[in-house]
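One protein chain is absent from this view; the other protein chains keep their places.
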């Protein structure tokens, strides 16, 4: 049972905070609704897209998403290095610089070939 | 409360082990740049290629890319030769980059083969004389704009503007670099990463055909989905092997399998469970068998070979097989020799099924590219017989066979690019009827390649098959050799059938024409013929070379 | 808690992914199932890492994530071009080449 205690504590804390926030907001905040506010929030695009042309997303959306993923994921290598920066010394620095440089080459390609332009 | 806090803490930390208490000292890693230089040169050339794509004006890209690729590959080959001359192929071979990459005979031999294949493939990639001139621009085998919808307005615009996908060169180089690491990988992580490094560019290259783009894209989708599926299975196998041995380095796993490793309590617990080893090993081997196109993991091969642009097909058929067989050899000979009594019978089965199925299905094929695809499947079976030998001569015979096979394959697919009609390449076999009348030289060259595939004496194919079967027979796999010879006979049937078709049938009235290639493709074909004949007539030197390069470092 | 349970979970996820690849028609979903398989592998790696008390497994998980991301990028690009030329992402429509 002891093993599950932390989970229970964490769950309790989380639930408490959620209930507290919602209740407090409804009690104290002003109540002026509009359409945008009533919509569910989904990363800034319409949650139920129904544009002309059969409900397809523009290709740009995927492109941006893919670019985001591929550049975002590089952090995963930077983080462990940052933690052990001292221990790895100059070797680590040089290697990481090379790594980042390579990522920048990819960035340069994307940028020059218009991958970052929305239109 | 403090007990609870510690327990919460343990959710995201691991308890420090006794011997690494306090701040664990990380030994400063080091990388032997000189020994890795061949791979690094190719990677460097690839990155340079990306920069050319980014900054060079469109008109200058083709020449720039071609120059960078050729120079990079040539430099890499020079570096490989220098390493071999320095004795890294024999006495000085060791494991570089903190146990990630082996620098030894088989690795250098296979890397050299891959680099040469890539060099020849670069020539076929750069061929611009085959397709008719479109809107005043010479075009190659690749799509004007890969992202444009086939037949759409954007594509026509791209064609009119004379766009070409010069990205194929850096993609090729990335793939080559991955393939160079693949047979040299000395831990499972490097194996997996290099697998993906060479696979991902290939998926893209498959989709970039200029003609028949729907088929090309379909090939790409199939290759990608199945390839991703197989690499997921391979990765799970790696996970299980890691679970069994507590390490992913080849030497470490081999020690655990042999029972010579120092047992920690955790290890004692997992090594008791052979299922982890057996299942994991089988799954990793499956991932490699997928790449070499062994039955029953072969089904992607004909579809992808047919759909992909022919230069890419030639490159894939040759280089992937070399890289994957290299990795398979290292895995089975370095990591798993301790359990060869388990995998040898299984591989027997795979080899037999592969040879027989490859040869039999090929009999009824009507498309040249699919025919060559099935032939490559059958050849994978022949190569597997050499792998099964588990002897030094097994290694050297497979190395030799790979060289013989790959250049013939490259040449064969290069010939396919030359036979064309209005719709691009005329790959249907019926159109090849009477080619010997129309273009005797080309038909004769193709006949030489086919004879080599069939393993007729005085060709490279014969020397290779002979070496492999000999090694297998000496290794006690005589029944396997018998099956091999029978399926060779079946295979010879359809190779000869094509030759008969070319020389003894009347040409069709609306038959294809044979394009006059530039020196690029001619070089590729001539090299294929030269290797076929040299390895067929005087194989001894190369057999010796392969024999000298046949010792793995551990 | 017995680490074997994590392994069972991982095997379960892997199987679900594999089954998805075989059953689903939409290329994107097939692909998501492959990603699920990769993540099942990650779970196994991390569990074994904990079991053996070394960090190798966790490092491998990092690499797997990066590789998976690269695969996503390549895969989505391929599937999107495929979809655009056929107006269908069903893998069963990809049967121009057979026999």
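The chains carry the letters A, B and C, assigned in the order they are written, with residues numbered from 1 in each.
Here is the rule we go by: a residue touches a chain if its C-beta (ideal position, glycine included) is under 8 Å from a C-beta of that chain, and two chains touch if they have at least 3 such contacts.
Definition applied: contacts and distances are computed from a predicted model.
Novice: I notice the complex is incomplete. Of the names "Sarcosine oxidase subunit delta", "ABC transporter permease", "NADH-quinone oxidoreductase subunit L" or "Multiple resistance and pH regulation protein F", which is the UniProt protein name for the chain that's not shown?
Specialist: "NADH-quinone oxidoreductase subunit L"
Novice: Quick one: which shown chains sit in contact with the chain that's not drawn?
Specialist: Contacts of the omitted chain with visible chains: B, C.
Novice: Pick from B:191, B:221 or B:332: which residue touches the chain that isn't shown?
Specialist: Only one listed residue reaches the unshown chain, and that is B:221.
Novice: Determine which one of B:364, B:430 or B:513 touches the chain that has been left out.
Specialist: The one listed residue touching the chain not shown is B:364.
Novice: Out of B:296, B:423 or B:479, point to the residue that touches the absent chain in the complete complex.
Specialist: Within the whole complex, the residue contacting the unshown chain is B:296.
Novice: Pick out the residues on chain C that sit against the missing chain.
Specialist: These residues touch the chain not displayed: 18, 21-23, 25, 30, 91-92, 94-99.
Novice: Mind listing the chain B residues that contact the chain we can't see here?
Specialist: Given the touch definition above, chain B has residues 221-222, 225-226, 229-230, 233, 274-275, 278-279, 281-283, 285-286, 289-290, 295-297, 299-300, 302-303, 341-343, 345-346, 349-350, 357, 360-364, 466, 470, 490, 493, 526, 537-541 touching the missing chain.
The criterion applied here is as follows: only the chains that are shown with their structure count from here on.
Novice: Where the CA atoms of chain A average out and where those of chain C average out, how many Å apart are those spots?
Specialist: Roughly 21 Å separates the two chain centres.
Novice: State, to the nearest whole Å, the distance from the C-alpha centre of chain A to the C-alpha centre of chain B.
Specialist: Here chain A and chain B have centroids separated by 37 Å.
Novice: Counting only Cα atoms for the centres, state how far chain B is from chain C in Å.
Specialist: 23
Novice: Give me the residue numbers in chain C that touch at least two other chains, ranges are fine.
Specialist: Touching at least two other chains: 59, 70, 77, 84.
Novice: Taking the complex as given, what residues does chain A use to touch chain B?
Specialist: Listed in rising order, the residues of chain A that touch chain B are 2-3, 5-6, 9-10, 84, 87-89, 91, 95, 102, 105-106, 108-109, 111-113.
Novice: What residues on chain B touch chain C, complex-wise?
Specialist: For chain B paired with chain C, touching residues are 14, 17, 146-147, 149-150, 189, 192-193, 196, 200, 203-204, 207, 213-215, 217-222, 224-225, 228-229, 232-233, 235-236, 238-240, 242-243, 246-248, 264, 266-267, 269-270, 302-303, 306-307.
Novice: Would you pull the chain C residues touching chain B in the complex into a rising list?
Specialist: Touch list, chain C to chain B: 7, 10, 14, 17-18, 21, 27, 30-31, 34, 37-38, 40-41, 44-45, 47-48, 50-54, 56-57, 59-60, 63-64, 67, 70-71, 74-75, 77-79, 81-82, 84-86, 91, 94-98.
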